[in-house]
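Take this structure, written in structure tokens, and hold onto it; I'll ask about it next.
Here the complex is missing a single protein chain, while all its other protein chains stay put.
In order of appearance the chains are A, B and C, and numbering begins at 1 in each one.
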Amino acid sequence: MSDMKDIQGQPDYRRINIKKVGVKNISYPVTVRDKARKTQQTVATFNMYVNLPHQFKGTHMSRFVEILNRFQGEINLKSFHRILEEMKARLQAEAAHLEITFPYFLKKSSGQAQSVGMNEYRCTMHGSLDKTDDLTLEIQVPISPPLPSQTGQGLPRSLGHWGRATIRLRFRHFIWIEDIIQLVEEVTSHDLCWPTSKTCATEYTLSVESITTALGRKLENQPAIAWFSVLVENLSQGYNTFASLEWSANNKMPVS
Amino acid sequence: MSDMKDIQGQPDYRRINIKKVGVKNISYPVTVRDKARKTQQTVATFNMYVNLPHQFKGTHMSRFVEILNRFQGEINLKSFHRILEEMKARLQAEAAHLEITFPYFLKKSSGQAQSVGMNEYRCTMHGSLDKTDDLTLEIQVPISPPLPSQTGQGLPRSLGHWGRATIRLRFRHFIWIEDIIQLVEEVTSHDLCWPTSKTCATEYTLSVESITTALGRKLENQPAIAWFSVLVENLSQGYNTFASLEWSANNKMPVS
Amino acid sequence: MSDMKDIQGQPDYRRINIKKVGVKNISYPVTVRDKARKTQQTVATFNMYVNLPHQFKGTHMSRFVEILNRFQGEINLKSFHRILEEMKARLQAEAAHLEITFPYFLKKSSGQAQSVGMNEYRCTMHGSLDKTDDLTLEIQVPISPPLPSQTGQGLPRSLGHWGRATIRLRFRHFIWIEDIIQLVEEVTSHDLCWPTSKTCATEYTLSVESITTALGRKLENQPAIAWFSVLVENLSQGYNTFASLEWSANNKMPVS
Partner (left out) sequence: MSDMKDIQGQPDYRRINIKKVGVKNISYPVTVRDKARKTQQTVATFNMYVNLPHQFKGTHMSRFVEILNRFQGEINLKSFHRILEEMKARLQAEAAHLEITFPYFLKKSSGQAQSVGMNEYRCTMHGSLDKTDDLTLEIQVPISPPLPSQTGQGLPRSLGHWGRATIRLRFRHFIWIEDIIQLVEEVTSHDLCWPTSKTCATEYTLSVESITTALGRKLENQPAIAWFSVLVENLSQGYNTFASLEWSANNKMPVS
């Protein structure tokens, strides 16, 4: 049926309105901030989309790409916010959304015997600009059993890939990606009771529930974090087990 | 810190409680209902998880698998609901969630020159049992340009993969997967104006917005559907464009 | 330039000839043989292609699909060979190639505490019909650390995914997929020295090299196998280590 017809004769057609439009999976080289090296080069995937005002039939898709190109791949909290503002303004949108996913590389810390020169952590920044501004940062941190002390040649023999922790958070004030990763690895590398370790604190058994709780307890004490969620997944043969929790600084219980 | 300690000395630890636990990515052969052939055999991926009651520290993960095994891969609306009820009961859960994704195969309809003997459609059933019961069905339908009439040998030369429509819906009463696919393909195969077709209705230009709207208009007239969302994605070189909308029978506008 | 021109004026154009043509990634429901249950239903991906005779410019692509449809998804050694013969004949090919990949499901054997009701093994049959006939079968078998005996609720807590063994073999005479999997699991579950096991035979250390060798020694004694290769991969944080070997019954060393 033609658009003319809708507007005239069939009122409830007015309810069929586009809600979101945008572009997805744009691969793009970017520069992100790095605590140790000031910046690092990586490759990101961009999703950019907007909420259209009621009755709006289409949009200038090419403007998403024009906005992206203008930022030359400089990604930080400031530029991230400016991209959202430009999207909202130039596309006359009610709300703008930006998702950027990239591998973030850290030189291996000493004692990570089984890691290679660089550790890779998958990061996602998700921002929305509506009446208010919202930004979440997600970081995936691999979890592997620590190695029993070994003699002999070769790489330390890996006990395989236990799983991963996925931390998502909202900032109260700025915190480095490195510092979040370090908080997580302190828990997963040192506080857990692995069957391979001779001695271990008995209160954490090796389960997705206990690791999720341990990470929650670590993160709730970080003043820079206003909200977080923790997801812990354990790879098993033919399936994963997982546990998750959420925490917000705002609904603190009164401490009697 | 030990669980004993939390319960005694550190009240705000009580706020770090597991929210969801479960198993993911279990691959399992299943039998699903098929309009033409009564049933068809396929392979599904299962996610099963529950919301734990406050303060609940862990769960019997093996029970998820025991419940799954009991159903012998017979998947239909009835068994789907019973699995949710068993999960909620046996795991003492506040809410139970079940997601099943599988390729659904249809014999190619005549005139789909470029499809092989079987067309594959990715389907996902997502159910939640809380105080109330909720079930959504998602179907992905590929969108390809119709072929210009061709002479000569070989398969009709494909113009490639234009993109796909992802339909998600809630039932008012039962509707076959085949019937939903047919509704979508009527729009994407016949109602669109492809550059390759000599003559076409001018009111639909070839855009994600117009196809999304066309699908919304088709689906809103189906009495079996209580709610739906439409997502249309167009593959392009190095990125996708997309548009989406949602519709609910409940918020019908008064027709003046 | 037109084909006419090539054949006449430009001899070295004759050297630009199509070598292979075919179809890839056809998803299709199939029935495969199962030792315990006679047959099992699964979903396979098909690649079908041929070597064209010199100067042959194109082929009837649709014939690949016609041949596939005629077999109604009945996949076994006999039908596999007949599909190859039809491809070679109907496409006037110098050689025909068929690759079928499918998940193969086995009920978990008792004592596989951490596996779910069904274990999944990725299988690939690769056949070529040239002057002679060649068929290889490839099976991927997951390798996971055995679990320390545990008390308490939940699934046995997985130590994660150590890696996998990929066995590829040529038959001297028929052998069941189940029997090959069992041979592999006897080595990976029982003969290895895992850090988590209290006592273990000292001659196998936990390395891709030693597991590859252990599997080679097991398989070389199987009269049904004429040739095999073993690839063992160990997942580690951010990379895999691997080792491989090949063995053929034909080049047996004289035993002095």
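Please note the rule applied: contacts are C-beta pairs under 8 Å (C-beta built on N, C-alpha and C of every residue); 3 or more make two chains touch, one makes a residue touch a chain.
Since the structure is predicted, the reported quantities are computational estimates derived from the model, not experimental observations.
The omitted chain makes contact with just one of the residues C:30, C:43 or C:61: C:61.
Of the options A:40, A:128 or A:248, the residue whose C-beta touches the omitted chain is A:40. Touch with the hidden chain on the side of chain C covers residues 1-3, 11-27, 49, 57-59, 61, 65, 203, 207-210, 212-213, 216-217, 220, 233, 238-247, 251-253, 255-256.
One chain is missing from the display, and on chain A it is touched by residues 23, 26-29, 40-43, 58-62, 65, 68-69, 103, 105, 116-118, 120, 153-155. Although one chain is hidden here, its contacts on chain B can still be listed: residues 112, 114-116, 118-120, 142, 144-145, 148, 152, 154-155, 157-163, 195-196, 205-207, 209, 234-239, 241.
Methods note: only the chains that are shown with their structure count from here on.
Counting the residue numbers that touch the partner chain, chain A and chain B have more than half of them in common.
Distance from chain B peaks, on a Cα-centroid basis, for C.
In whole angstrom, the spacing between the mean C-alpha positions of chain A and chain C is 36.
Chain contacts: chain A has residues 207, 238-239, 241 touching two or more partner chains.
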